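What you see is the complex with one protein chain gone and the rest in place.
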Amino acid sequence: MYAFAAKRLGGLLLTLFVASFAVYGAIYLSPGSPESVLFGSHPPTPEVRAQVRHFLGLDRPFLVRYVTWLGHVLNGDLGRSVISQQAVTDRIAGPLTVTLALVGYAAILIVLFGVGPGLLSALRPGVVDASLTGVVSLATAMPAFVTAALLTSFFAVRLGWFPAYGLDPGLGGWLHGLTLPAFSLAVISSGLVARVTRTATKEVLASEHVVTAEARGISRRRTIRSHVLRNAAGPVLSVTGLQIASLFAGAVVVEQAFGLNGLGGLLISSIEQKDFPVVQAIALLLVTAFVVLNAVADVLVAALDPARRLAVVR
Amino acid sequence: MTAATEVLVPRRRIVLRAPALGASGWLALAVVTLVVVLAAFAPLVAPHDPDTGNLLTPYAGPSGAHWLGTDATGRDIASRLIYGARTSLLGPAAIVLLSLLIGVPLALVSAWRGGAVAFVITRALDVLFAIPGMLIAILAAAVFGAGLRSAVLALAVAYLPYTARVIVSAAERERRQEYVRALTVQGASAVSISVRHVLRNIGPLIASQSTVAFAYALIDLASLSFLGLAVQPPQADWGVLASDRDSVLQGHSTQVAAASVLVVATVLALFVVGARMAGERPSVRGFLRRGRAR
Partner (left out) sequence: MSVLDVRDLSLEIDTPAGPVPILREVGFTVAPGEAVGLVGESGSGKSMTLRAIARLLPPTARPTGTIAINGTPVGSLGRSALRALRRRELGFVFQDPRAAVNPMHRVGDFLTEVVRDRRGDVRAATARAVDLLARIGVPDPERRLRQYPVELSGGLLQRVVIAAALMGGPSLLLADEPTTALDVTTQSDVLALVDELRREQGTAMVFVTHDLDLALAVCDRVVVLYAGQVVEVASAASLARAPLHPYTRGLFASRPPLDRRVEPMPAIDGVPAALADVPAGCPFQARCPIVQDRCRTSLPPLIPVGDELVRCHRVDELRAGTLIGRLPLVAPAPTPAGA
């Protein structure tokens, strides 16, 4: 088990390393040099340009710059915004909390509305299953921007229960303002989780060890708790983890749709402004969150399964 | 190929027989066909020019002349949606095709060579797998500027691991079959075995998987257009049309609703068709029958 976790950790670090390289390097593929943004439409003299480049450290070789950047990042220094000269860490602090709150809210919704219906579908075959599966199928086809439009038009514009834009301060304000965005994010992921949960649960229900439990006269409640849920937990956890991880990418769309001041919105505006340090930092953060969450889910799933936990000695 | 090998090579071509699709499958196929026809024959089907607006009649309601009304600058919404089908379908098609063009050879090489080559390819794909596709596309927009081309390329790259993974495992499975060994012994080259036999046998799998990938590409590309990072307004595209929040906030939700419905319907139809092609056929009767207690 520990060997597995260690190996997974190693893979994670390698992936992060390569991804950070890609993130850092990609920016420099961009046509036009990064410092040109600062000059706007006034082409500078070569001397001024050289000074600025030196100031921004752009005159050093690429690999050196990459390693320096990585070193800074690991020390918590994400550089300075080219536009505002503000430390990137300060710039993204606020938006980070918004995005975390949004993703957290959506994650809870996914567990409730994904795992729940999936289980119900599998345990109550017949009409319940058929109707839930229909709804779930529809959900898996609804991208976040569609759900956002739907919810806004109905709950914000028509009913006025929730704001269509922005966040009021305070916990209540945040809960209120994040509800529609969180639901928009959660719908498609819930659909996928529900589908996998249903399939996994049905598979376990049909397995021999559930039949054995029934043959021994074990109560239905215990069978479901101890056998079905316990054994279906692996795949369900796996897909839930994957979906929650992908929320970080989907949040970009939702934040844009609801005018939320989160990492996604900041990413888009920084791209427009060509504020590369910020873009790099946010991209790195999002990738890291995605990779780490997936790895955590993988390790948890492995921890649940005795066959993988133990060295098998026959 | 000798007569002996003729006998050994399994022809596992799954032909799409009509009954295999089922009622919902046919309906889904009809939806997809309709959308494709709309896109292909847009100039013939659309009642108006999608880009010409009449500023005197903004936000008009549905009428005989404008089936779905007009948008903020008086352009006919229905025509824009019909023309919008073009980019909304061509984009994902390009993504899937590119992804296959690169992914299939890559996967076959990996499955065939094994060893170090496979290791490197698998690791590279793993890293690609680890970064969400949308993020790759957003970064590509940052690097190369927003536009349909960079979005399509970025998503094609992002989808590589999904196509490649499925094909690698299927190809590895095929490779271990008897007939491949027989053909190799006879001196057939890896390329010819791959193309003529392995690909043919996993063809249905690729087809089904590509259909589903097409659906996801549609979603991702539309989302990117929604963000303004792929198709740029004023070009008509379902993603762009669905991003018009101003009209929604002013109470005119026809355009956004119609674009959304089109996206969801097409994606759902593609999912159903893809599933049927893979041989899954849940039926309503099946649901109900399983429900009766023993």
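Per-chain residue numbering starts at 1, and chain names A and B are given in the order in which the chains are listed.
To be clear about the criterion, a residue touches a chain if its C-beta (ideal position, glycine included) is under 8 Å from a C-beta of that chain, and two chains touch if they have at least 3 such contacts.
What you see is a predicted model; the values in this text were computed from it and never measured.
Per the definition of touch given earlier, which of A:R91, A:H227 or A:K274 contacts the omitted chain?
Only one of A:R91, A:H227 or A:K274 touches the chain omitted from view, namely A:H227.
Which of these, A:A213, A:V252, A:L266 or A:L286, touches the one chain of the complex that we don't see?
A:A213
Footprint of the hidden chain on subunit A, which residues?
Output for subunit A: 207-209, 211-220, 222, 226-227, 230-231, 304-307, 310, 312-314.
Going forward, only the chains that are shown with their structure count from here on.
From the mean C-alpha coordinate of subunit A to that of subunit B, what's the distance rounded to whole Å?
23
Quick one: in the complex, what on subunit B touches subunit A?
123, 126-127, 130-135, 138-145, 215, 219, 222-223, 226-229, 239, 242-243, 245, 248-249, 251, 253, 256-257, 260, 263-264, 267-268, 271-272, 282, 284, 287-288, 290-292
Which of the residues in subunit A come into contact with subunit B in the complex?
It is residues 11, 14-15, 18-19, 22-23, 26-27, 29-31, 125-127, 129-130, 133, 137-138, 140-146, 149-150, 152-153, 157, 164, 245-246, 248-250, 252-253, 256-257, 267-268, 271, 279, 283, 286-287, 290-291, 294 of subunit A that touch subunit B.
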